[in-house]
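Provided herewith is a single structure, encoded as structure tokens, for subsequent inquiry.
Only one protein chain is missing; all other protein chains are in place.
First chain written, first letter: the chains are A and B, and each begins at residue 1.
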Amino acid sequence: MGFSVQAVVASIAYAIRYLGTTLFISVFALVIGVIIGFVAALARFYGVPLLSQVLQVLITLLKGVPIVLILLAMYLLASTQFDIWAKALHISLRFKDFNTIWLAVIGLSIMAFVNASEIFRGAFASIGVGQLDAAKSIGMTNWQTIRRVLLPQAIPVSIPVFGNLLINLIKASALASMVGVVDIFSAATISAQQTYTFLEAYAGVALIYWAVVVCIEKGSGLIEHRMTRHLGRAAQ
Amino acid sequence: MKTHKPRITLLALAAATALLVAGPLAACGSSSSSNDDGVKTITVATGNDGNPFCYMDTNGKLTGYDVAIMNAVGDKLKQYYKFTFMPSDFPTSLTNLASGKAQIAAYEYEVNDQRKAKFTYGTVGTTKWDTLIISDPKNGPVYQSFDELKGKKVYATTATNQAAMAETYLKSHPDAFKLVYGTYTNEQTVQAIASGAVDATLAPQYNLDLFNSQLKAGFKGSDGPVHKSAAYLLFQKNADKTLMDRVNKAMQEIKDDGTMKKLSVQYLGADYVPE
Partner (left out) sequence: MPSFFQWSLVWDYLPRLIAVLPVTLAIVGVATIVGLILGVFIAFLRVEKVPVLSQIAAVFVSFIRGTPILVQLYIVYYGVPMVVQAVSGADISSWNKIIFLYIAYGLNTAAFQSETIRSAILSIPANQIDASIACGLTKPQMYMKVILPQVVRIAMPAFGTTTIGLLQDTSLAFTIGVVDVVGKAKALGAANFHTMEGYVGAAFLFIILSFVLERVFAAIEHRMSFDTRMAPAARKSFFTHLLWFGAQQQKA
């Protein structure tokens, strides 16, 4: 068979215009997920009554729910319920004018939240309760302990894993086509539908993803390096 | 040196992916095998969620119009060939054919010149793909032509015949309508139209019937088609000539003796066999 390099180039040229959409969805979802995930992990680390149990159940449930189901359910719910709620709340926005990219952002945020909270939980676990006792004994408040003890240790440990998460989100954002958003993956598919050169389109879009991921790897490597310097220095 | 590194990495990436993907396919051939009594096993690439054409029923059995047609063709040719099916999603069915994992592909492929350069089409059409504009009369007029759709939002599923057709139309009429792409399920498509998120979609009659019967949509189609087309089987570009001739001949036979029409009524609800 002929593998058309020309078709690969054409699919890249077409799909790359939608890179902004892919990045918008995944970065937005990462930010939301990390913030909520951090708070959730903290609540579980300190064993906040009720909240930590609720979170544990919620996270266990959400881990099992396929993102495909979340997106599908959100779309069907939004298309039937959005206008009713909007009317009740006197919001003039209607579903037909609502940009469904936000459904994709919310869907991926849920995925990011579940992952981020587990990442932070792992990072906190690596710190050990002894340090908390130590912080308390020298009279640090909870907030000071979080800021001066937990965060400086948890973040460097988590950076590469967050790199992983962002990469996963970028790839998962290909599901955005389920709610009618064109990202780089569906753009590549569109570029191939006239010619049936889907294989070439996949190869082309893989190159875009790879280039983006290499950039993220380099970036997270740099941050990781800067943040773990003090761990190395301590040994000297 | 340091400033050059990213560019080299990217180039290496480009070369590596191209090689990894293209390499295996450059050396592909036909993998049909024959057993002692001279009956060759032919693999037919088809779909696995393309209801009503090729899909798995609730018991996991492959069924649908395209599958039934290939079984009928297989019956005619049973002294030469035994057909087995290789189900996959739509794009993969084409790669299965191109890579030699399958010798025939049956999943509602429409003809155009670019595709003809890549594959050989069967000579007998299986299905009419006369596309209608489908809309919800509760939300506005029943659109009859692309002109009436000016400025409206029209939904199309990526990689479908309708999407390809709409893109072709938009190329010559750049500001006719706004194409909304997605990979909606049937429920979502119905919801998108009913809620007014899109004004219309493009689909053949059988699809409209399905929306109305299965999902109680109450939609209407344009009186006439906005695009006429038909779907065919696909063979590899350099396919076995004898196989092609025999399959094409058998297809003509099941069309002439009314088998195809019967199957169309059975699976698609009406006679959609092209003239």
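Assume a residue touches a chain if its C-beta (ideal position, glycine included) is under 8 Å from a C-beta of that chain, and two chains touch if they have at least 3 such contacts.
Just so it is clear, the structure is predicted and the values come from calculations on it, not from any experiment.
Q: Tell me which of A:6, A:60, A:99 or A:142 is the one touching the absent chain.
A: That would be A:60, which touches the missing chain.
Q: From the listed residues B:123, B:139, B:185 or B:252, report the one that touches the chain absent from this view.
A: If we include the chain that is not displayed, B:185 is the one touching it.
Q: Residues on chain A that touch the omitted chain in the whole complex?
A: Within chain A, the residues that touch the unshown chain are 60-61, 63-69, 72-73, 76, 80, 114-115, 118-119, 121-123, 125-126, 128-130, 133-134, 156-157, 159-161, 163-164, 167, 171, 174, 185, 199, 202-203, 205-206, 209-214, 217, 224, 228, 231-232, 234-235.
Q: Could you pull out which residues of chain B are in touch with the chain that's been left out?
A: Against the left-out chain, chain B lists 12-13, 16-17, 20-21, 23-25, 27-28, 31, 48-51, 55-60, 86-89, 92, 95, 99-101, 185-187, 190-191, 194, 210, 214-217.
As a working rule, only the chains that are shown with their structure count from here on.
Q: How many angstrom lie between the CA centroids of chain A and chain B, rounded to a whole number?
A: Each chain reduced to its C-alpha mean, chain A and chain B end up 34 Å apart.
Q: Show which residues of chain A lie in contact with chain B when the two form their complex.
A: Where chain A meets chain B, its residues are 1-3, 5, 8, 72, 75-76, 79-80, 83, 94-96, 98, 100, 177-182, 186, 189-190, 192-199, 202-203, 206-207, 210-211, 214, 218.
Q: Under the definition above, what is the set of chain B residues touching chain A in their complex?
A: 6, 9-10, 13-14, 17-18, 21-22, 25-26, 28, 91-92, 94-95, 98-100, 109, 112, 114-115, 118-119, 155, 158-160, 163-164, 167-168, 180-185, 187-188, 191-192, 194-197, 236-237
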